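What follows is an incomplete set of chains from the complex, kept in their original frame.
The first chain written gets the first letter, and so on, giving A and B; residue counts start at 1 in each chain.
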């Protein structure tokens, strides 16, 4: 290193350590009468040109700031534990209970379109994977769950997922107000969804 | 022990000894300070001389009736023992060699002196916040949260019912429950009563509900009965029943004036 002006070193240290931007007057006071502060400031500013730190003057006060252009690169990324979004949970549940299932089938169960991002989240989590193509027109891709899915839910096998009957008994599938269930005397499976669910359980999960 | 000392000693209390005692961190510290008075390299120190110095110091302190902490006295005892061992020839083999004991004490003094010196040197190093400074104006950096998703099993399971729950309220038409209303029964009864001269069972007035929903059939019975009661109240109709749960009979009141008394039991 070449020797640098002691006054410049001091100026650099003062500007670095100060907890507020400093005026020329304050800096002059710190460095003493003899110092040519404006010239020193310009010299210091020049030294930091093109570096990660800039010496900037704003409204007559001087301070070191990091180069604003670097801000995006300086971003701190943090891992935040979040609950899976609702849409993704539904899709995951449908895939878990219907697999292998096509995207169109998922949509017909959910009654809404599935955004691309939703499957992406599940794919990225490693909870779902593509299965075989369905041998129907268009040969659509099917989706299945992965071993990571099982391990996330602490399940040994898919058959350890509670069956539809269990879920119904627990009231987890209740869909409508009580009046609807009052309809008739003997009325067993009068809810069209019951049959649907029962089928899923029988065909897919067991 | 203080009883042994003359009361007059109080008067002669030398101030510097009091101060000195307060300044020491224990007997080793005191020994170290006495050792420095020998003005020799600690490694060439005469432990015998030091032991005598220490015992003199304690004795004069006791003569001043100063309170002496137990550990100073313990050290005095140990040094007295060491002194006697150093002066006397070897006695028994199983006893510690006095030269070793002196050497150990010397080590202890050297070690404490080294640590005292080190602590002074350490604390005279430049220190953060008084000799050097960190950035006075730290800048906040933008924080981006990277989501790590998880899902409790319960949420997975209840998500299964979510499409149902969502769909139903959306386009759930409350199907009109088909019930036979009282208005219908009233109209029907009034129409039929004209052609009913005699007592007839309530059953005869029920609409034909064959093939209808059982709930609707039951509602027809209920509404017809209610309509009958209404017409009785309005004086258009008579009703009778032999006993609890037996057949109900009804009859048009206008067609009935002549045999009003005809009531079965």
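For this structure, a couple of remarks:
By definition in this document, contacts are C-beta pairs under 8 Å (C-beta built on N, C-alpha and C of every residue); 3 or more make two chains touch, one makes a residue touch a chain.
Keep in mind the model is a prediction, meaning the values are calculated, not measured.
The full set of protein chains in the file adds up to the formula A x2, B x1.
Please note the rule applied: only the chains that are shown with their structure count from here on.
The mean-CA centres of chain A and chain B are about 29 angstrom from one another, to the nearest whole unit.
Every residue of chain A that touches chain B in the complex is listed here, in rising order: 13, 16-21, 63-66, 71-72, 74-84, 86, 88-90, 92-94, 96-97, 109-112, 121, 125, 152-154, 162, 167, 172-176, 179, 183-185, 193. If you check the complex, the residues on chain B that touch chain A are 133-137, 139, 141-153, 155-168, 172, 174, 213-215.
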